[in-house]
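In this view, the complex is presented without one of its protein chains, the others remaining in place.
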Amino acid sequence: MATTPERLIQVLQSSQVQLLADWIKALRAVHKTRSATISDPELQAQCQEFIALTSAAIASNDLEDTDAEPWRPVKDFLAGVSRSRSRQGFSPSETAMFVMSFKEPLFAMLRRTREGIDDGKLLADVWEASRLLDKLALYTTEIHQAAREEVIRRQGEEMLELSTPVIQLWDGILALPLIGTLDSARTQVVMESLLQQIVATRSPIAILDITGVPTVDTLTAQHLLKTVAATRLMGAECIISGIRPQIAQTIVHLGVSLGDIVTKASLADAFRIALAKLGQSIAKG
Amino acid sequence: MTPAIADPARPVLRVDIVENEDVVVVRQRAREQAHRAGFSLLETTKLVTAASELARNTLEHGGGGYAEIEICTDGIRRGVRMRFVDEGPGIPDVELAMRDGYTTGKGLGLGLGGSRRLVSELEVQTTPGHGTRITAIRWK
Partner (left out) sequence: MDRIPILRMGRTLLVTVQVDMHDQLAVRLLDDLTSMITRTHARGVLIDISALDMVDSFIGRMIADIAATSRILDAQTVVVGMQPAVAITLVELGMALPGVRTALDVERGMELLGDPRDR
């Protein structure tokens, strides 16, 4: 067997039982201090899967580029393992140890197969294998990190929904007090929530109160305009209240046109206007 | 475009776009995949609408072709990837085709600019005289 990949595959396949046993033993030592741990059958299955997928990928003869197509199944599998570890509360290091702790069993086995032969190939094989496993271990840490960030982002969104309640001021009039900066994620959540409430309560008028919004930039203004436009398409109408002088100046300065959107300085004025608008249709009926 | 791998457990839904009614079929398939990927109602609506726009382009400007819709992942997120392929005249100026007036909705009628806003990633591969291949991915 002339190449490192060929020798690696040979070891992985012929010594799989021993490799698995040693690897799982090493992993158990790492997990020793954890309260929640992974069941034996599950760990066994994960290790076996890793060896199988990695052997297949090594057969492509490229140990260097783990971003290439042959390594996709391995990475996909590791991503799954990593996300699961993250969910169970494993630290990034503990997650990386899944791959890292495979090094010693593998090197020990490589050493054994080249016992008595001194041709420098052992060093080359160990080196290549080490670099490969390092890359895969680092990948698991990245996924772990991304998974954590995803959870935080989702929790943030859920908190947003709770912190921007839509209030029913009157029969047919909703109010949405917006607080803080209106970044993209927040505004989208808010927009959806308001529109759903308009349908649920059959309210033709929604008052967007921006008293609690310190500054308005182009993006925020655009989001507000989009909310107003979507509301109109549904058959309802938005009134914007609580525009402070500074915000009014900023809006003009940004060149944003509010068109014929009704704006009022105070929520009370907006409410009065809303009642009047409803009053027209009530008197008619 | 983010390297995305297909989900081996899910099918690739292919729709030949030859006549008007096929655009409706494309919408239905996109809706199915969105459901499989766990998209919210709004995410689904945006995806299906983009699918409709792009399918129409394939039919009207590309002279017909096909669409392939599948679930994909980049290791962290799940998404739906749609490919629209035709062997039509191609798009001579992609930048121009992407541009449209936001407030008026006018453009070259190609719907590309609008579609781009509805998805996470949009890539256009086109050769004038040889056809167009549009890939759109919406991540959850």
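We just call them A and B in the order they show up, numbering each chain from 1.
In this text, contacts are C-beta pairs under 8 Å (C-beta built on N, C-alpha and C of every residue); 3 or more make two chains touch, one makes a residue touch a chain.
Just so you know, these numbers come straight off a predicted model, no measurement behind them.
*Asks:* With the missing chain put back, one of A:Arg87, A:Arg131, A:Arg154 or A:Arg202 would touch it. Which one?
*Replies:* That would be A:Arg202, which touches the missing chain.
*Asks:* If I consider the whole complex, including the chain that's not displayed, which of B:Val48, B:Ala67, B:Ile91 or B:Leu122 touches that chain?
*Replies:* B:Val48
*Asks:* Out of A:Ala229, A:Val252 or A:Ala268, which is the one that touches the chain we can't see?
*Replies:* That would be A:Ala229, which touches the missing chain.
*Asks:* Touching the missing chain, which residues of chain A?
*Replies:* Where chain A meets the chain not shown: residues 191-192, 195-196, 198-199, 202, 204, 226, 229-236, 281, 284-285.
*Asks:* To test your reading of the contact rule: which positions on chain B touch the chain that is missing from view?
*Replies:* On the chain B side, contact with the omitted chain comes from 20-21, 23-24, 27-28, 41-42, 44-46, 48-49, 52-53, 56, 100-105, 111, 113-114, 117-118.
One rule holds in what follows: only the chains that are shown with their structure count from here on.
*Asks:* Once you find the CA centre of chain A and the CA centre of chain B, what distance in Å lies between them?
*Replies:* 23
*Asks:* If we count contacts the way the header does, which residues on chain A are in touch with chain B in the complex?
*Replies:* Against chain B, chain A makes touches at 67, 72, 75-76, 79, 83, 143, 146-147, 150, 192.
*Asks:* Show me the residue ranges of chain B that touch chain A in the complex, using the header's touch definition.
*Replies:* 3, 5, 42, 73, 75-77
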